[in-house]
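Shown next, in structure tokens, is the structure this report addresses.
A single protein chain has been omitted from the complex, and every remaining protein chain is retained in its original position.
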Amino acid sequence: MIRDQSLAARLWRFAVWAVVALFVVNLIGVIAAVLVNSFGTRWLGTWLPAAWTTRWYFSAWREFQLTPVLIVTFEIVFTVVVISGLVGVTSAYALARRDFPGKRLVVLAFLLPLLVPPLTYGIPLATLLYRIGLGGTFWGVVAANLVPAVPFVVLVMIPFIEQIDPRVEQAARVFGASTTSLFARILLPLLLPGMLAALLLVLVRTLAMFELTFLTAGPTSQTLVVALYYAVFASGVRAPQSIDAMAVVYMVTTLFWLVIALQFVNPTQIVARAKQRTADA
Amino acid sequence: MADEVASKEGGRLELVGVRRAFGAYNALNGIDLAVEPGEFIALLGPSGCGKSTALNCLAGLLDLTGGEIRLAGKRIDDLQPEARGFGMVFQSYALFPHLTVRKNVGFGLAMQGVTGAEANRRIEQALALVRLQGQEDKLPGQLSGGQQQRVAIARAVVIRPPLVLMDEPLSNLDAKLRLEMRAEIRGIHDQIGATTIYVTHDQDEALSLADRIVVMREGAIRQIGTPQDLYERPSHPDVAEFMGFRTRIPGKIVFLNGDRAVVEAGGTRLEAMPAGPLTAGDRVTVVIRPEDLVAEEGTDGIAATVDSIEYRGRAWFGLATGADGARLYFRADRPLARGHAISLKPVAERTLLFRDAA
Partner (left out) sequence: MAAAAQGVMRRPPLRKRLAARGLDGTTLLVLPGIALMLALFVYPFAYGFVDSITPREGPWFANYHTFFTDPFQYRTIAATLWLALPVTIINVVVAIPIAFRVRLMRRQRLLTTILVLPVTLGTVLVADGLLNFLGPQGWFNRTLMLAGILGAPLKLTNNYWGVFASLVITGFPFAFLLTLSYVTGIDPAVEQAAATLGARARQRFTRIFLPLLLPGLAVTFCLSFVQAFSVFPSAVLLGAPAGSTRVISIAAYQAAFEQYDHSLGAAIAIIMGLVQLVIVLAILGLRPLFYRGPVAGTKG
């Protein structure tokens, strides 16, 4: 807009874009390295592998038992999405529409899990889950993942619900809508876009949530990202290409949902929406 | 007082073939304009015609894609906005939300290196000019809309700019405040004497404020003139429409009669004033103001049926449809029922004829 054409200004602009370019090139390099390696036969001391193959995908699928891992991953992720959607949207609705004593405390209870890093509360939570016999089970993993998921839905939905005029609901009441039909015919359609965005974001975040799942998962309740961690951790046991093939499978699953989510939200919202509200809390 | 707040003599402002394109779209199509020192100019035009673009080019907030801007003979279009020293009042006010009123107004002075007692004195004067004493230590968020508007004006004039630019400064205010501030803006202009360019899409505002009005349409200037010129002698049907000639009907010149012409339009023959050279047989657009198109009994006017009518004090104004479907805005001295057949007679000396483009 205001374009300063002095030499210093041009140099500065160039420097800024150079840093961006450098970062993006390295980022693409990191991702491409995984991709290239997973399709390479042998890759030692050269720019690119000696030849191309898809066989690592077959071996990764077998070795890492990706079919059950993927099934468990989606079972966990969808359970988390459904529960956090139900609980989160109802809570957000109450918080958006009512002022009641202790509301600030409740909001704080929803904010903290997003501010405190998962590992800090994950360790006592995992200990507790193991103590009551949920550790290592499907429901243990779901429970742990709900801790950040529910507040996330709440904080995305509160501003969304606030901008729906409450008079719309009152009008529906005036025209004789019962609570159920008010919900089904008025609220749900209005809330749907926000819910879709919130739940897709929860889906992507849960797919990629490593720490909590890692602390609470047992052999039969591992998600893909935890399985990937163990594979990288024990590298040397398996061919690195095979591990990278699994990494690509993980990438594709996550990106598939990310691309869908980006149809409904702006990339900045993935980090900013929930976080920005914390600024005024 | 008047001396203290008076602006530096700016000299003549000239725009020569100013162009600005956004990609393939030409927002400004070669603007030529000369403004005398101390003049109050209104840029008037419908939404999207390029008024803000023109103002931003003057302020240096947009680069030109062609042409030149000169002030007192010196080229200024290659200067950065901060080097031009103009005062600008933004439509959204754009006050600095984190600075008090005093610091907002003093910002431009601080940038010029004016500080201490001298700065305080000038800030006081500027605030007095906009009648805002006693609010110095408030933040913009604590002021009403009208007060914010005044801070924005004080902030722009305190640096004694040779040129003050205002982009629809009153559009965010309610109707009453708008009228009050309108008078004040003209008053402030007369006190400081700075050349002022004022953007608006409200012709009342332009007519009452400006020394000269520049009517824009689609990135080009349609007409430049005093309010009276424009009101009485618009040179283009677009300008006429802006000036309240709401009825537009097609017609054909039958013959010329001295400074008048007889035209065939609306199924009858009318007398009207040509706005430019015409010859018999020319196709024209006839434009008439509602107050000059009078409903009468009889059959020698334009035949029409009443669609709607409303009382506006002293007379009734209505909309009727002509035989050929034309929309006719008329005046009547009594209420007329919807569907009533009427005959409309224009006042010849205030009915204008524009030749259609071939």
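Here the chain labels run A and B in written order, and each chain numbers its own residues starting at 1.
The rule is simple: a contact is a pair of C-beta atoms (placed from the backbone, for glycine too) under 8 Å apart; a residue touches a chain by one contact, two chains touch by 3 or more.
All values reported here derive from a predicted model rather than from experimental measurement.
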Chains in view that touch the one left out, judged over the entire complex: A, B
Residue touching the undisplayed chain, where the options are B:20, B:155 or B:182: B:155
Of B:141, B:258, B:277 or B:339, the residue in touch with the unshown chain: B:141
Contacting the left-out chain in the complete assembly, out of B:90, B:231 or B:317: B:90
Listed residues A:7, A:44 or A:174, member touching the removed chain: A:44
For chain A, the residues touching the chain missing from this view: 1-2, 4, 9, 12-13, 16-17, 19-20, 23-24, 26-31, 33-34, 37, 44-45, 47, 86-88, 90-91, 93-95, 97-101, 103, 106, 109-110, 112-113, 115-121, 123-128, 130, 143-144, 146-147, 150-151, 154, 204-205, 208-211, 214-215, 225, 228-229, 232-233, 235, 240, 243-244, 247, 250-251, 254-255, 258, 262, 266-272, 275-276, 278-279
Chain not shown, touching residues in chain B: 56, 59-61, 80-88, 90-98, 107-108, 111-112, 139-141, 143, 145, 148, 155-156, 159, 165, 172
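Just so it is clear, only the chains that are shown with their structure count from here on.
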Distance from chain B to chain A - Cα centre to Cα centre, in angstrom: 53
